[in-house]
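Before we start, here is the structure in question, set down as C-alpha cells.
Subset of chains shown; positions unchanged.
Note that the chains are named A and B in the order they appear, and that numbering of residues resets to 1 at the start of each chain.
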Amino acid sequence: MPYVNIKITDENVTTEQKARLVKGVTQLLVEVLDKNPATTHVIIDEVKTENWGIGYDLVSDLRKKATQKE
Amino acid sequence: MPYVNIKITDENVTTEQKARLVKGVTQLLVEVLDKNPATTHVIIDEVKTENWGIGYDLVSDLRKKATQKE
C-alpha cells in the first residue's frame, strides 16, 4: 500500500529512467517490508531548476555558474 | 482550515470536473468536520502517465498495453 513521491530537477530524465526508478523503489518496498506491489504507487515530480532552491540559491543559477566555470 | 491535495493522472480532466471535485471535497469537510469552507484549500495535481508508477510499471506503459489488447 505504500505511496512514494520522488522529486527531482527537470533535466532530461528519460522515460526509461523513470521506469527504472519505479521498478527499483517498488522492489525495495517488497523486499524490505513485504508490501504488495499491486497497490504501491510511485509518483515522480520533475521540478524546473528555477523552482528549486538549495543553499540560498536557485538551482538554475547554480547551473549557470557551473557552466561559466567550465 | 483543511488542506486537501488530490493527485490524479493527467488524462483529459475538464475544468468542470475539477470544479466538481473542489465542491465535493469542501462539502464533505463541512459536513463531517464542520470546517470553514472559506479557508479550505483543494489543490489538484495532474501527473503525466509516464511519471506515475503502480505495480512495477509506468501508467503510460499500462495504457499502451491496454490499448493493444482491445
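Keep this in mind: a contact is a pair of C-beta atoms (placed from the backbone, for glycine too) under 8 Å apart; a residue touches a chain by one contact, two chains touch by 3 or more.
Every value quoted in this text rests on a predicted model; they were computed, and no experiment measured them.
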item	value
Overall copies of the shared sequence [whole complex; 2 in view]	6
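FYI, only the chains that are shown with their structure count from here on.
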item	value
Averaged-CA centre spacing for the pair subunit B and subunit A, given as whole angstrom	21
Sites on subunit A touched by subunit B in the complex	15, 18-19, 21-23, 25-27, 37-46
Residue ranges of subunit B in contact with subunit A within the complex	7, 47, 50-58, 60-61
